[in-house]
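This is the structure I want to talk about, given as structure tokens.
All protein chains of the complex are present and in place, except for one that has been dropped.
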Amino acid sequence: MFKKILVANRGEIAVRVLRACREMGIPSVTVYSDADKTALHTQSADEAYYLGPAPAIESYLRIDAIIEVARTAHAEAIHPGYGFLAENTQFARACEKAGIAFIGPTSAAIELLGDKIASKKTMTAAGIPCIPGTDGAIAEPEKAHHVAQEIGFPVLIKAAGGGGGKGMRVVRERKELQSAMKQAMSEAQSAFGNPTIFIEKFLEAPRHIEFQILADHHGNVVHLFERECSVQRRHQKLIEESPSPIVTPELRKQMGDAAVKAVKASHYTNAGTVEFMVDRERNFYFLEMNTRLQVEHPVTEMITGVDIVKEQFNITAGNVLPMQQEDLAMMGAAIECRISAEDPENNFAPSTGTIQEMILPGGPGVRVDSGVYKGFTVPIFYDPLIAKLLVWAPTREEAIQRMKRALYEYSIRGIKTSIPFHQLVMDHEKFVAGEYDTTFIDRVLKKIEYRKHYQEIAAIASAIGRSLSDRRAAAGSPLSREGVNPWKMAGRKSMMRRM
Amino acid sequence: MFKKILVANRGEIAVRVLRACREMGIPSVTVYSDADKTALHTQSADEAYYLGPAPAIESYLRIDAIIEVARTAHAEAIHPGYGFLAENTQFARACEKAGIAFIGPTSAAIELLGDKIASKKTMTAAGIPCIPGTDGAIAEPEKAHHVAQEIGFPVLIKAAGGGGGKGMRVVRERKELQSAMKQAMSEAQSAFGNPTIFIEKFLEAPRHIEFQILADHHGNVVHLFERECSVQRRHQKLIEESPSPIVTPELRKQMGDAAVKAVKASHYTNAGTVEFMVDRERNFYFLEMNTRLQVEHPVTEMITGVDIVKEQFNITAGNVLPMQQEDLAMMGAAIECRISAEDPENNFAPSTGTIQEMILPGGPGVRVDSGVYKGFTVPIFYDPLIAKLLVWAPTREEAIQRMKRALYEYSIRGIKTSIPFHQLVMDHEKFVAGEYDTTFIDRVLKKIEYRKHYQEIAAIASAIGRSLSDRRAAAGSPLSREGVNPWKMAGRKSMMRRM
Amino acid sequence: MAYVVKIDDREFKVELEKKGDRFDVLVDGQRKHVELVHRDGTAFLLLIDSRPYRVVLEADDQLMVNDEVYHTEVLDEQIQKLIKASPQSLHKKELVLRASMPGLVIEVLVNEGDSVTRDQGLLIIEAMKMQNEMKSSRDGVVKQVLVKKGQTINSGDKLVVIE
Partner (left out) sequence: MAYVVKIDDREFKVELEKKGDRFDVLVDGQRKHVELVHRDGTAFLLLIDSRPYRVVLEADDQLMVNDEVYHTEVLDEQIQKLIKASPQSLHKKELVLRASMPGLVIEVLVNEGDSVTRDQGLLIIEAMKMQNEMKSSRDGVVKQVLVKKGQTINSGDKLVVIE
């Protein structure tokens, strides 16, 4: 096993990987930008090196600087997390060149599968159904119009360089195409350092179901069953679960076999995810393969007991996979809610600031992967995902009940979070029934009336606060009315604390 | 199912039971003393009623007041947690009389098994091996001397009214007997409201291994495998794990069968624990049966996936157990560390005060059942257990590594806790090898040299703080040296915060 | 003492009587027993008819109940009557578009003097890697543009004034 591992990322995923290092007794190194000097990942590693200014392009996306840190710290391997350089061929190649193990697939596999067009050809050749679309990157509006005309609107513009909904746009009419392309390219450039986009037929109301796979360097490939990821808002996954409410044992076998075939056809190694679109008739189509650790990997960890990050280390170190397909079984049901620093009551506007108080849920079947702590200032420069809340229970019904309980306990003050949004989804009859697709959120929960349960309680609390101040004023206290209001006093102390 | 449940306890176990209520959608009620007005359990229930002054005898042990709250709040059932009234026959009987369901066994079963003498007779008759000892309660030193002489020193004095090491004393010589009896009776009175004690042969260096059982009102009994509880200090369990490092599949079957037989012989219903002593030759002896939910029940929950508290509700409501013995399987390994407000570097002296900061561990395979939060003042009146930290992993080795990682992350400021003690145990070669018995802690870790890893770091930090203040003084700042030391400034702010 | 508390679009009449540590409260005529327990800093526990609520004071006119945020306005009942009796005739002629999040101005899509229609894009803002188009919520003429491309903005900053 490696004598030292560098984690080239930040936030909850860096903390996640650093936890695996600590559990395996492997010394760890991480990197940080100006905005992350006191970040949780900076504190969680054995060594932390400064990379550069806050914008990712000047820090977390700097291949040269990261390789330099690995050399200085004598790290033998680099885990890229997700986002940033995780699916960057140049970075994987730079690691290979520097003699540092890249904890992920080979640069060749990233290149093949990162090229969404070439990968589709490979999959089609291997007999896996794919969605129709461009057979190459596209930059000129004229060519885009031509392709869109051919496959028929609606079409989907996608960034060739990465996932996560960034640089993605649905176009329903010809006239929207040009401005959508421009925005997508600009977003893709900013998110992945690569403006390349391509076009695909847009399936109406599909389900997004993906299979987690593990593949070692000795030809062994297993899948760890599916994750249902259809709760999305603007192509961003918000909630994931396993098992999928619609996947039958037969469909699971078919899709699992296809996922393993996709891995073998692309000579893929390490952990990866084969993403499928599933239509209403339960036909499935290969969408793309994510050549990295996914945000939602803990869902699979909870239903299989497999620690995916540790298996990534083992595979990269050349070890043989310790399990075969028949050793794996799904146990119970797991759900993940992504907790982001966004205000769901204000159209999910980013909400940055200092976390004043944080109470984490606990008790049976609850897992929290948090990248923040009380006192940390959430920077505006990076992804708004601050934590992931997961639950496990013997059945999906119990898991939903447990998630509601955990969301009730979870309290974050100082910034707005997506917690109220998740509470609404967990209460929604369609979600509870498992009847949802990728359009569910944008369609059903677009205009949400957030619950206000406690107006009367707030009124009582306000009136009591005011009455206490009025009483003292009437009693002829020499202090001004404001000066003796215990609520206001408390408020002042709180202000001082923030200084 | 019940329309409303009263939780007649406090701290982490009250929070645990209230979580089950919330997950099952059952409105909950709890009770609190003067010391617990802002306790976590008070905040976690749907309704909270005042009981009385801080000493338990005036609040949590008041049967009349608790029954009265149940009536006022229209609670249909009462969960007693552990400790306090959990194994009090009068309380169970008072519930039965008031027509309120007691979530636990019948008062008759509590009476039989709470009478450790009668229960041993029952077990012996059922063919289960027992430890020799008194055949009745003992109060006169003369009688005690006689019994001790008969079975031979060393002997163990135990409280008839409860467990948890309270009111328990080992006596190795005749001359120690009288004062040990006096102390044990006084402690037993204070802890359980019952000074009755009895005497048993003291086994040298045994293992303490217990079986969790569930029994419904329809004659179905299952066991949920063993918990190894041999890491004890003065008969107080500190660390529990499952599976036990020494239990083979054959021994598990024998002991499990004996546990089920013990349950049937005593006509026991609800959740319970059959405790055994196991000697070096792996002979096992019935020790006693705990007629309540145990502190360490989550260990079993983690390896079986069964929610024991929810099953208690189901059983009490008259439902049939949803599983049979053959449906149950052990998965992986789980360990629990009891986090107590005690100073392990100062002979485990109780450490009360206000929690200034609390960072909970998270990530894969970690469960925290906490009864406190940042800002809460831990009262001196109750048990020092403030939280339980549990981990699960596929193997015992990985579970130990994970526990070390979680203990590293767990940070509580303001009071001393047993965390450093647990870190020492997890690093101890005997624990890692699974070679320990109930004398392990008192024998091996009696005089512990707590690690001081960071003396040099502390020296550097102190010198930097001092130098910053010296520099400003030298620069001719009009403020006194103390006034400009940033460390001291920070310290002042911290003081204000506490006001 | 009697107050009128305005929360969102609702109004509550709250009458209070202090009895030792507790309060007898009449909310819109309904009687409740209330106990206020200080928890930590600006956090309190309010027991209303034995039901616990976590209340946190966020600002003078804002508080949280069980993590939900409420903006409140407390008026003495007498003063409230006077206000209601006096004629009011304020109505806003200007629309001020404010930043709903901190971020970076990527593009300014309008100039001062431009006519704009409802839902027309005015600015593109980037924060946390996502670009968002800020739209006009009504028809009008751009009176002022207060930011420029490349500028960093904070939540609440004025961006564009439309009249």
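Per-chain numbering from 1; labels A, B and C assigned in written order.
Heads up, the rule we're going with is that a residue touches a chain if its C-beta (ideal position, glycine included) is under 8 Å from a C-beta of that chain, and two chains touch if they have at least 3 such contacts.
Quick caveat, the model's predicted, so the values are computed rather than measured.
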Using the contact definition given at the top, list the shown chains touched by the missing chain.
A, B
I'm checking contacts with the chain that's been left out. Which of A:K143, A:K374, A:K404 or A:H428 qualifies?
A:K374
Spell out the interface residues on chain A facing the chain that's missing from view.
29, 37-38, 42-43, 45-49, 73, 374-376, 497
For the chain that got dropped from the picture, name the residues of chain B it touches.
166, 183, 186-187, 190-191, 341-343, 346-347, 349-352, 357, 380-384, 411, 413, 419-420, 451-467, 470-471, 487-488, 490-491, 493-494, 497
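Keep in mind that, in the parts below, only the chains that are shown with their structure count from here on.
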Tell me which of B-C and A-C has more C-beta pairs in contact.
A-C
Separation of mean Cα positions, chain C and chain B [Å, integer]
47
Taking each residue of chain B in turn, which ones touch at least two of the other chains?
374, 497
Quick check: what residues of chain C touch more than one other chain, meaning two or more?
38, 41, 43, 54
